[in-house]
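Removed: one protein chain of the complex. Kept in place: all other protein chains.
Right after this comes chain A.
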Amino acid sequence: MTKAMTITITWKRALATLTALFAAGMLYAWSGAFNVAASSGHWPITNWFLHWVMENSVRTRAALTSPADPKADTGLVSAAGHFAAACASCHGAPGRRPSPVMQAATPHAPDLQKNAPLWTDKQLNWILQHGVKFSGMPAWAVQDRPDEVARMVAFVRALPAMTPAQYRALTEQAAGAGSTGTAALRPGLVASCASCHGADGRGRGQPDIPVLGGQHPAYLLASLRAYATGERHSAVMGNAAAALTDAEMRTLAAHYAAMPGIGDTPPAGTAAARALVERGEPRLQLPACASCHAPGKGYPVLAGQKASYIAQRLRGWRGEKEVVDARKPHDTMPVIARRIPEEMIEPLARYLAGTR
């Protein structure tokens, strides 16, 4: 009979064992024996574990940090256009299969027509805003456009019931007659702009898409450049502008600026809004809007712009209340927008928009 072997656990032995395990793990990682091939997929248990961790994380984080208004049903066109340009190649879309290339990823993106109902609005908002590590799902390209994210939540929510015809109606628009300059552009470029901005540059009736016709071409060009470099924050326009050459930007800016649109609408609205525009409010150190936004000056034309768009820009510049003053941006319009009383934003936007 052999005597039963006993091992006494001491601090030293425990430490030596942990060190050996760590060394073995590092050796395994160093050796390259682990297979990172996307073609091999995950073991079912790995798959379950990763999903379980992800779902828990999204549930908890969304409950704690998602905005109170995670979804904005103000118009689906800009979100649909961005979806078609940036999301559909992985996720597919109504009537469109996802790219086989992207479906060969591990994990591959889910079909949102089936998958979207599994999440609440807040959870969708969180996933769109922050993305999901290790899964290939990117974060929203800029972190300070909650309005864009909220519109995309509304679009994803609408996906399961969306027919291919409805999707095409949202994402396609005939380019209309191009000006002479646009004839030289690559095929489909003006049509891709028009899918959101409309053939007439009026933004297809969407409250969040501005009227481009009649705007200063220099301002449109500067905006495109700023979107492309990321200086001006928008995932939607950033993605669209990043693909343009400078020559294309110049042609497009001139093309849209030459259309009829803003500039010829007389302002109309409340006396208080008119006072702000014409005289400002010195008590709040708020200069008159008209000291810059007036004919003959280089600043963007506002007369006849959509009120919803003006209000949205003003709110965006004001930023989050929680940010301490010293960290708020010091650019011209953010400084000025922060001085406009909250209750004056809507009347002011309506006054500038005028009778349109």
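FYI, a contact is a pair of C-beta atoms (placed from the backbone, for glycine too) under 8 Å apart; a residue touches a chain by one contact, two chains touch by 3 or more; residues count from 1.
Everything below uses one rule, namely that contacts and distances are computed from a predicted model.
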Name the chain not shown, per its UniProt record: "Formate dehydrogenase subunit gamma", "Cytochrome c oxidase subunit 2", "Multiple sugar transport system permease protein" or "Spermidine/putrescine ABC transporter substrate-binding protein"?
"Cytochrome c oxidase subunit 2"
May I ask which residue of A:Val58, A:Ala158, A:Met259 or A:Ile336 touches the chain that does not appear here?
A:Ile336
Which one touches the absent chain: A:Pro107, A:Gly263 or A:Pro287?
A:Pro287
Which residue numbers on chain A touch the omitted chain?
222, 280, 282, 285-288, 291-292, 296-299, 325-326, 330-336
